[in-house]
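As you look at this complex, bear in mind that one protein chain is not there, while each of the others sits in place.
Here the chain labels run A, B and C in written order, and each chain numbers its own residues starting at 1.
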Amino acid sequence: MNDKIDVQELNLTAKDFQSDQDVRWCPGCGDYSVLAQVQRVFPTLGIKKENFVWVAGIGCSSRFPYYMSTYGIHGIHGRAPAIATGLKVARPDLSVWVATGDGDLMSIGGNHFIHACRKNIDLKIILFNNQIYGLTKGQYSPTSEKGKVTKSTPFGSVDYPFNPTSLALGSEATFVARTIDKETKHMKEMISRAGKHKGTAFLEVYQNCIIFNDGAYNNLTDKEIKEDNIVVLEHGEPLIFGKNLDKGIILDGFKTVVVDLNDDKHTVEDLWVHDETDESPIRAFMLSHMTDDPDMPTPIGVFRQFLKPTYDEGVQNQIDHIIETTGEGDLEELLFRGNTWTVE
Amino acid sequence: MNDKIDVQELNLTAKDFQSDQDVRWCPGCGDYSVLAQVQRVFPTLGIKKENFVWVAGIGCSSRFPYYMSTYGIHGIHGRAPAIATGLKVARPDLSVWVATGDGDLMSIGGNHFIHACRKNIDLKIILFNNQIYGLTKGQYSPTSEKGKVTKSTPFGSVDYPFNPTSLALGSEATFVARTIDKETKHMKEMISRAGKHKGTAFLEVYQNCIIFNDGAYNNLTDKEIKEDNIVVLEHGEPLIFGKNLDKGIILDGFKTVVVDLNDDKHTVEDLWVHDETDESPIRAFMLSHMTDDPDMPTPIGVFRQFLKPTYDEGVQNQIDHIIETTGEGDLEELLFRGNTWTVE
Amino acid sequence: MEENKTKEIKELTDVCVMFAGDSGDGMQLTGTQFSDTTAFVGNDLSTLPDYPSEIRAPIGTTYGVSGFQLHFGSNQVYTPGDNPDVLVAMNPAALKVNLPNLKKNGIIIANKDSFDKKNLKLAKYEKSPLEDNSLSGYRVFPVAITTMTMEALKDCDLKPKEVARSKNFFALGIMYWLFNRPLDPTLEWVNEKFGKSKNLVCGNSKALKAGYYYSENTEIFAIRYRVSKAELPKGTYRSISGNEATALGFVAASKLSGLKLFLGSYPITPASEILHYLSRHKKFGVKTLQAEDEIAGITSAIGASFGGSLAITTTSGPGLALKTEATGLAVITELPLVIVNVQRGGPSTGLPTKTEQADLLQAMYGRSGESPVAVIAATTPSDCFYMAIEASRLALKYMAPVILLTDGYIANGAEPWRIPHANELEKIEVKRPTNPEEFHSYDRDENLARPWAVPGTPGFEHRIGGLEKANITGNVSHDPENHDLMCRLRAEKIERMQADVPDLEIDGDQEGELLVIGWGGTHGSIKEAVIAARNEGLKVSRAHLKYINPFPKNLGEVLSNFDKILIAENNLGQLASIIRNKYLLPVIQFNKMRGLPLKTYEITEKISEILGGAK
Partner (left out) sequence: MEENKTKEIKELTDVCVMFAGDSGDGMQLTGTQFSDTTAFVGNDLSTLPDYPSEIRAPIGTTYGVSGFQLHFGSNQVYTPGDNPDVLVAMNPAALKVNLPNLKKNGIIIANKDSFDKKNLKLAKYEKSPLEDNSLSGYRVFPVAITTMTMEALKDCDLKPKEVARSKNFFALGIMYWLFNRPLDPTLEWVNEKFGKSKNLVCGNSKALKAGYYYSENTEIFAIRYRVSKAELPKGTYRSISGNEATALGFVAASKLSGLKLFLGSYPITPASEILHYLSRHKKFGVKTLQAEDEIAGITSAIGASFGGSLAITTTSGPGLALKTEATGLAVITELPLVIVNVQRGGPSTGLPTKTEQADLLQAMYGRSGESPVAVIAATTPSDCFYMAIEASRLALKYMAPVILLTDGYIANGAEPWRIPHANELEKIEVKRPTNPEEFHSYDRDENLARPWAVPGTPGFEHRIGGLEKANITGNVSHDPENHDLMCRLRAEKIERMQADVPDLEIDGDQEGELLVIGWGGTHGSIKEAVIAARNEGLKVSRAHLKYINPFPKNLGEVLSNFDKILIAENNLGQLASIIRNKYLLPVIQFNKMRGLPLKTYEITEKISEILGGAK
């Protein structure tokens, strides 16, 4: 990507990123909050407005590009990561963002997702995970909990959900993070960090669908209880949580255990200190698995950030190197190359 | 699946599983060895011959069903897990096996693979991983190492490979194992264990493609060095390897470290003891990541085996329960159900 | 219920009404209740739900308007009507969107309370149309629906939001009064639906009654209308939508064939309801798999078909596109499979909630290689039931994939259906090979069908797959002559289905100057248009195709008996191109692609134009 430009010089505001189209999500939908934060973060990234592109699939959340005044493409269901891959590989100078839903990315688009992660394409993928198919009016999704009663599972689903962060880590994603629609400040930071990462940045947003899956994240958004159910990951900091910041997480072999900092058995020193930069994804994978564990709080924040060359720059470098060392291609030479003969 | 039948009674032999079709792989191809072991294991599983079905996609390896005298379907590229899912859900009484390649399963078929794992469909998936596209004559695959020079990457690939076992674990597969084409005894055991697992059983076979990627696994098959490069996982046993069984693996926090059992610093007691039955996939994930680590030996064996209800039985149970409690459906009743009125 | 003697009652043969409001106003529900009651009192009817592709587009905007159109009468009714006689507009946006369509001098019942500054602005009205005389060509009845509903419900102990949500029932009450319909069916429904919450029962019942009695007791309406019972064939009836009928048809086919039903599907508008309906029928052993995508939907069905199930997959256009490759696998493996495609507006995502008929050529030709499949189409909501059975029968008898085309209009629309008895439905025979000695996987019976041996049957172990197979033996074969033969056999097999296709019937004279032809869901529009043309004194015949591949045997002959052929389609001429190709006839086309059913009057005009005007 181009060198960052001075933010002052760009002089952009959130308003500059609002498109002239009316936003058509249901009143109260969690998607609004993501839109607002993105519009707030974009002016701060040091990237020219015309160099942002939003790519989406199909779903409520995938309407996102229409509401941004950047370049954008509303693609077909599940294919946003692949469209974005082509765009980014062809144009490494652009900042390419993907807006997608849990059906779009985890169901039909699963393959493109894991391959984008594997290749470490420099994309920012924002997953609006509402654990439901919104746009098609409420079927269960691959992130819905087992036993979910929906239109397509009237007696409860019998399959197990994906944990999107685990899948991303299994696919070797270099930036894996999570936030919640209601935690706007936290979300803003996560979007900004994703935007600054070089490589595939995967940000899962827990998003409430007020119509078809209202309250799916109540335990993480209800003011009364949320602090006991969320642990905020911060690099270099111990894993502390709870209303009174009196709970912590320690490691017992390969098990994470919640401890009470008020009993005299444990102090802050004993706690697991978060290290997001670890090259090995093991720690991040453990954190991710805390999500599935009813005894553990749900982590939000950056699980992992690790830098390695991206696919798109690899492709570009190969070309640049060859042109540098052997010169640019000449069509005439190419046409007449190899075994030729002449008829007089 | 039906209750197992007495093996004696079935009285099947390897020969009973050989089809009348000539096997058409290249002489020396690693696929032969898998075929031979499968034909040896099948008579021992206590399943009637007519209840086995092989499903495959497209690729050299995917020709597998033609060479077995069981029921079989040679599908289309990448879709074997989905075909097999439909078959198994419709017919939970069958033992359904998938033969697939690294292109078939990890490239075009990635989505069906991760969803089969997620749902825990009772399938046995055998991945013939030769790190190359064989049938299409030698393009790199998603498991090829970075920098690989092939017909489609004449200057070397710039993407990173999948580690299939990591991906399976990220998708919550309940049985994850690996073996090597040349290790026939070990392979036989792995096939047998996969066959006996209830749930998605994923077995990766390192398979040599003698034509397009010969020697990809030389370090694991060359008699001279292989013992220093492989660690065989056995449940309840410490991780020991090396020609003289004098190396071991210990855990240093989240890092695996190779130690020399001959120096006086470590004894067998210090070593990591393999526990394949752990509910949490963290340990298995660490083992899987050893594969990517040049300082560590490559694990073969069962990384993880964990039992939870399968999707196909969940579907069947729901139906059985409803029929049991409310009776079988009556068409006449269904047609005339709800608001009706009569015109005289 | 007593009739109010003081008001004039006018007899009508048919009426078209439109309920329109915000996506959150419950218009679909209101429309459905009115339909059910109307069916109950014995009218014939046809409906057209029409909603935005957003779930709840912002309140008060024109693109958030949800509508439900309903046409009912004392004669048979074939379409939801071109133009409503009555418009119920719950807010300014609803008025704005639907006014252009309303008949001259039509009735507008408007919720006066919602015509406030905010809503007027959202609908982009400068002034209130209720006050600026712009509606002078209509009979306008502004009613303070919101206020009166609040008033009526004040004792029900409901939250303001809940009260607001009940105002649609006040409007429904008005309409019941106006068209002389009983309240009881809806009151019963309310009791059943909300039984658990006394307050909601109170609210909805009171709102309904309040609307009714308000109309009766005030002077606002001078006239009431009566639409007498239609003369319908004797029998027991229910109201049914196309998607529900399709689902029921497959459950029936499963029973009739003795095979378990398997559906592999991925949700997509407007096909998802088939998945929803079928997933309820566990009692019938129906297995539904919500797959990870459309490809897994069809390939899982292929797996289930190999396993011996009656296997189906359901989708809409973009999903059918994704199923093309796998359909080819079903063709070459010669497995029975039904693919239901509920057509919607394309190309690509297009107009996802609107209707269209433009997937016909995709169904016919959208596969690699010579890859013939049977293609049939349902004509009305209830016809979906029979065509689902028919598709299953053909697939099982000929061991081949069958594509059943319906469309968003008949899938969502509803009509009264004279329910057949289970024992009136013909059984579907399923043959299984019995002698392992003589078994060859690509042997053929008199219909060219190969034997269907299923896993679990000892002695019949065999392998099938996507590589070309030798005829009879089923071994992989690269033999050039065998490939040529197999390509022709697969095509021939579909041709042979013609034996099962009923002759095409002509409505009207068997020969003459003009025959109007359509297929699938345009049945009602064309039928009504032809009736209208005849009423204008025009001589015109009509035929409607349900079998496209293969065509009915007599189609060529039928066509040859008319001087001119008009083909009316909700696409740019797809059936026309197939007919031209097969019969080399210079057909005339009528094509509109508005995402809506064809307008009857436009077809009538076209007929009139061809025949040189009304006679």
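Rule of thumb we're sticking to: a residue touches a chain if its C-beta (ideal position, glycine included) is under 8 Å from a C-beta of that chain, and two chains touch if they have at least 3 such contacts.
None of these values were measured; they are calculated from a predicted model.
**Q** Who does the absent chain touch among those shown?
**A** Looking at the complete complex, the unshown chain comes into contact with A, B, C.
**Q** Which of these, A:G30, A:P43, A:G59 or A:G72, touches the one chain of the complex that we don't see?
**A** A:G72
**Q** Of B:E9, B:D22 or B:E344, which one is in contact with the hidden chain?
**A** The single option touching the absent chain is B:D22.
**Q** Which of these touches the unseen chain: C:D359, C:E390, C:E461 or C:E528?
**A** Of these options, the touching residue for the absent chain is C:D359.
**Q** With the full complex in mind, choose from C:Y63, C:W189 or C:F439 the residue touching the hidden chain.
**A** Going through C:Y63, C:W189 or C:F439 one by one, C:Y63 is the residue touching the chain not shown.
**Q** Which positions on subunit A touch the chain that was left off?
**A** Answer for subunit A: residues 19, 21, 48-56, 58, 65-66, 68-76, 79, 82-91, 93-94, 111-112, 115, 315, 318-319, 322-323, 326-332, 334-336, 338-344 touch the chain left out.
**Q** State which residues belonging to subunit B touch the missing partner chain.
**A** 22-27, 58, 60, 63, 74, 76-78, 107-108, 110, 133-137, 139-140, 142, 151-155, 211-212
**Q** Identify the residues of subunit C touching the omitted chain, counting contacts across the whole complex.
**A** 52-53, 63, 316-318, 320-322, 324-325, 328-329, 331-333, 345-352, 354, 356, 358-359, 361-362, 364-371, 465-468, 478, 480-481, 483-484, 487-488, 490-491, 571-572, 577-578, 580-582, 584-586, 592-596
The definition used in the following text is that only the chains that are shown with their structure count from here on.
**Q** Averaging only over C-alpha atoms, locate the centres of subunit B and subunit C and give their separation in whole Å.
**A** About 45 Å, centre to centre.
**Q** Between subunit A and subunit B, what is the separation of their C-alpha centroids in Å?
**A** 29
**Q** For subunit A and subunit C, what's the span in angstrom between their mean Cα positions?
**A** A distance of 39 Å separates the two centres.
**Q** Mark out which residues of subunit B touch at least two other chains, giving numbers and ranges.
**A** Correct list: 111, 115, 315, 318, 322.
**Q** Give the residues of subunit C touching no fewer than two other chains, as numbers and ranges.
**A** Residue numbers touching two or more other chains: 282, 292-293.
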